[in-house]
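Mind looking over this structure? Questions follow.
With one protein chain held back, the other chains of the complex are shown just where they sit.
In order of appearance the chains are A and B, and numbering begins at 1 in each one.
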Amino acid sequence: MEIFTSHIIGLLPLIPVITGVLISLLRIVVNNRLLFNTLYVVSTIVSLCMGLIVFYRVFIQGLYGVYCLGGWFPPIGICLVTDKLSAIMVLTATVVYLIVSIYAVWYTRHMANYVYFYIVALMHEAGLLGVFLTSDIFNLYVFIELAGLTAYSLILFYHHRLRSLLASARYAFAGALYTGLFLLAIIVLYATTGTISMAELLVKIKGIKLLSFDTLLLAEPVYLIPILIIGLWTAFLISALYPNHFWLPDAHSEAPSPASAILSGLTVNAGVYIAIRLFYTIFYGSPYIGSLECLLNIMIFLGIINIFYGSFKMAIEDDVKRILAYSTILNIGFVYMGIGIGTSLGISASLLHLFNHSIGKMLAFLSLGVIVRKYRTRNIYALEGLGRNYPITMATLIVSILHLIGVPPFGGFFSKLLLFQAFIDIGGYAYALMVIIGTALSLYGYMRLIELLWHHPIHHRSIPRESLPIVVIVAYILSSTIILILGVFSQSIIPLFNDVGKQVVHRSLEYVEALSRILDKT
Amino acid sequence: MDIKRITTGITILVIIVIVSVFYTLNYGSPLLPMTADERALRRLYIIRSYDPENDLYTSFIPAIVNSIVWDFRALDTYFETIVFFTALISALAIYHEYLIEAKWDREKLSPIPMSISKLILPMAFGISIAIVIKSIVSPGGGFQGGALAALSIYVIIYLHSSSYLVSKLNHNLLLFIRSIAILCISFLAILPLLNIIVGDCYGYLFQIYSKPECNFGALINIYGGSVSLVPLIYNAFEYLAIFSGFTLLLLIIIIGGYRERIS
Partner (left out) sequence: MNDLLLNILIVSLITNIFIGIYGIVFKPNIIKKIISLTIFNDSICVLIILHGYLGPGSIAPIHILPFNTGNRELLLSYSVDPLPQAIVLTAIVIGLAFTVFLSITALRIYELSGSLNLHYLLKSEIVETVEPEVEVMEE
């Protein structure tokens, strides 16, 4: 197992930040809209290229990426490490960001504070990329706060509406409270083990004898269980699992449509990533804690509650964007059911479902955003039949919703199939049945959305008068192509995700071996 | 002060003392693990922060906490500055149009506080700059200096008036200074990568002094030893960024809070 060191890994969180600060500087000097649009889109293209290079080296060449900032090696310094889980998350983030930025160039055309939208979106991208890349728990806290603060700001961009401000305030107070507790948990972890670098934590908590590490815990191991629970609780807030889902419907529906796409598509990914990192890479199989089966069962149980809650609420909502927000809760339920299985096939199924959900939800929010923008209302009965004026947009909306439901030529089918197979493999037939029942229940909510938009109203005839700008068509074509690739080439994509699952569950030791060559001992 | 609050306060105090006495008598050890003397990381930080014999793998900053903040864990500090920057950008996103059209007229206070402030405020500024310059050998640094300087600006409101402050400050200039300062910090972080032009190797991002792989950095000789130069520059830019950031926040709060209720 070899490592590669490249400055590209180090530059991934920095390039969006520098572009954001540059835009805020240039806004004072010039006021040219084309310049800001170009800077924004070019920055996301550069991030995508760097993400693709990292993906190629990690997956196709099978290397581990390690980059230590300032030249200081752990545990005194911070390193950015890319294993397969990080690489796939970084790729998702950069792809979704590129497509959303192309769309946002048109959508923010009439917003007076569009420059600030670009800056906050770029900082959010930097925060998410940092969460996925870092290998140090306190650095993870700093990046969670950056991603969270920018998410709260993205929600209140329509600041003339009281509801956006209230949704953002509710999310902000909950987030500040939970991450404050996470900081306390980090310090108790430091006092118990004596290190905050994830590689050494892995070795100390799992009690593995490796090279010259000392595996002593400095205090009673009884402190480890509350730390794990608080860490998972914070991850459940960011990704909206059952007790911590209360902020999501208001927040994702009140944000502007590009921001909704980013929040539903990527921020919930960060929560799932933190849960997998804390649970599988650091704490799983530890001799001090005993069996973690009950936590896995709790995750499956909360996932099932999410599925039923999401599908019921989706069927009775009147607000178009809230229907999609509840569908996010539904899909996160599926993802957590997959993580709770405990086998590598479960992890790969849930990560494939997460990837499919990001692309599909983004396309759904973007196409719905065009319709909502033109008719200036979000009520589904006010929009009844008006979808007929926008045939191309309705086509992409139908493609994304079929992808989210899981209809065969599109990729969503294969992720649900993999999840089903993972449950059958461990003999959880009841859980597999829940997957099917959940999908069937959500069918009503999704189809109601499409049927009411397409349904021919009695009193007037409508003539298609769609006039989409070129950037929106480019965004549609890119995302539909990715959805079709996910479906058609699934036979070559599924083995990649199987590799990720195996590496997360069985070979977490490689995380330490990659860093152990450059570890600092005295 | 009503009797209910005093009773609640005294009850909480009594409960705290009883719980801790009970815990100490039964368990004897502190409630949260106090294991500072056994941690290897503490010794590692003390040795690595100033080690003139091993001058390829040490950071020449005598104040250890500052060496952690600016050299070992520089990424944390950089992104905390960016978090503060983003909070101000979101404030600007809401109040941008108010700042452009601000008009003001209020009255001034008496001349005695105004003349006293002319003596004290420059002293406060001088102390804040001294905190920044001495940051290598004593605790402090860019953030503390910037906050102190900004506080002296806040005091001007009580002495002169809000109108004096609003007429003297230009929000575009403050945002300009802040963005330039953060861009310079970012440029310093990327500068080791550009070492390829003058040297023969790529440094690491955020590198301050030489590492075994690549030489980059500068030392100055003060206080009887060699001390690294680059954190001083980082601290100076951080001072500018925080100072202009706080002043911009003050401007937003004054102007934003004065408008009549829109309903």
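The rule is short, and it goes like this: contacts are C-beta pairs under 8 Å (C-beta built on N, C-alpha and C of every residue); 3 or more make two chains touch, one makes a residue touch a chain.
The shown structure was predicted, so the numbers you read here are calculated from the model rather than taken from an experiment.
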Residue numbers in chain B that touch the chain omitted from display: 12, 15-17, 19-21, 23-24, 28-32, 34, 36-37, 39, 41-43, 45-47, 49-50, 52, 62-65, 68-69, 73, 76-77, 80-81, 83-84, 86-88, 90-91, 94-95, 137-139, 143, 223-225, 227, 249, 252-253, 256-257, 259, 261-263
Positions on chain A contacted by the hidden chain, ascending: 110-112, 138, 142, 145, 149, 152-153, 156, 158-163, 165-166, 168-170, 172-173, 176-177, 180, 183-184, 186-187, 190-191, 196, 318-319, 372-373, 376-379, 381-382
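The definition used in the following text is that only the chains that are shown with their structure count from here on.
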Interchain centroid distance [CA atoms averaged], chain A/chain B, Å: 31
Interface residues, chain A side, partner chain B - complex: 7, 10-11, 13-14, 17-18, 21-22, 24-25, 28-29, 67-72, 75-78, 112-113, 116-117, 119-120, 123, 126, 130, 138-139, 142-143, 145-146, 149-150, 152-153, 156-157, 159, 188, 191-192, 194-195, 214, 218-220, 223, 520, 522
Residue numbers on chain B that touch chain A, as the complex places them: 32-35, 38-41, 43-45, 47-48, 71-76, 79-80, 82-83, 85-87, 89-90, 92-94, 96-97, 172, 175-176, 179-180, 182-183, 186, 189-190, 193, 202-208, 211, 213-214
